[in-house]
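Pasting a structure below so you can have a look.
The complex appears here without one of its protein chains, the remainder shown in place.
Right, subunit A next:
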Amino acid sequence: MKRITGTFLAKKFIKLVTLLIAVCVITFVLMELSPIDPVTAYVGASTKVGAEQRALIAEHWGLNQPPMERFVRWFTSIIRGDWGMSMIYRRPVLEVIGQKFLSSLALMSIAWILSGLIGFILGILAGIKEGKLADRLICAYCHILISTPTFWIGMLFILIFADTLGWFPVAMSVPIGVLAEDVSLLDKISHIILPALTLSVLGTANICLHTREKVSDIMKTDFILFAKARGESSGRIVRNHVIKNVSLPAITLQFLSFSELFGGTVFVEQVFSYPGLGRAVVESGLRGDLPLLMGIVIISLIFVYAGNLIADVLYRVIDPRIGEDWNI
């Protein structure tokens, strides 16, 4: 069993590396094809920077070299562990990503746990009450959510909870005008709740609807009928039979949702002026900051890939039947 796990992980690792290289190349080609000129994007539409200075800027950042050479240089340095300098921030890419990723990570993990838990519970509830009022309400709720854009929900939340009710702050991750040493944990929490809630709403519907399908299937099986005949209460049925059977697809979905989570933060951070990776992606793309964009692409790819990998591994841990055949 152990030996097989080793080859499984090795294969996955090779897959990740090839994927990374492919994605890097594609991103680079797309950036080259885009009409964005990095020097112009760096300077902005300024008339104060003359042609001579533009040439100096291009030279400083190595933008005057042919694309192939730039890619090779970037690629070799990244293999050596040097991710380059971000043009926008004039700092090492790793420093920028590290800083931004940390605040995004807090947001994403809260949203991820919330959406998983709420989605799972609602899904089971809807599944066992199939056709009843509770089920219809939950389904309607999910259908509305699934067809609503994240940024719109964000704006709605700001309008209701921040603006009208005044429960939460409108934007940012720390209170305005307060010195770092005076910021309490509670302050930080109150700033993260609204964006995290917005982000989790997106995942909830997906998980809920899938869980509901599965639960309703299980509720129709013979062993549930048998349990009912034995006189087990619905609570016991859920605990003993439903949760175990339904957790498998739910967990998979939950880990597969990493990519949606990542995409969702881009919007949420924009709406809430939350200082995370999402905003950096937008900036780096629009302003032709190649090292930063590539860095974020790599990090996000690893992040999503890790989600999928964990789902794969958990699948096998929870359901040993799958473990017998370690094909990928």
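Following the convention adopted for this analysis, a contact is a pair of C-beta atoms (placed from the backbone, for glycine too) under 8 Å apart; a residue touches a chain by one contact, two chains touch by 3 or more; residues count from 1.
Methods note: contacts and distances are computed from a predicted model.
A chain of the complex is left out here; the name its UniProt entry carries, from "ABC transporter substrate-binding protein", "Threonine/Serine exporter ThrE domain-containing protein", "Succinate--CoA ligase [ADP-forming] subunit alpha" or "Ferredoxin", is "ABC transporter substrate-binding protein".
Taking the complete complex into account, A:158 is the one of A:158, A:227, A:261 or A:301 that touches the chain left out.
The chain omitted from view is touched by exactly one of A:60, A:143 or A:244, namely A:60.
Checked against the full complex, the one of A:51, A:79 or A:186 touching the unshown chain is A:51.
Counting over the whole complex, subunit A has residues 34-37, 40-57, 59-61, 88-91, 99-100, 158, 162-167, 169-174, 176-177, 179-180, 273-276, 279, 283 touching the chain that is not drawn.
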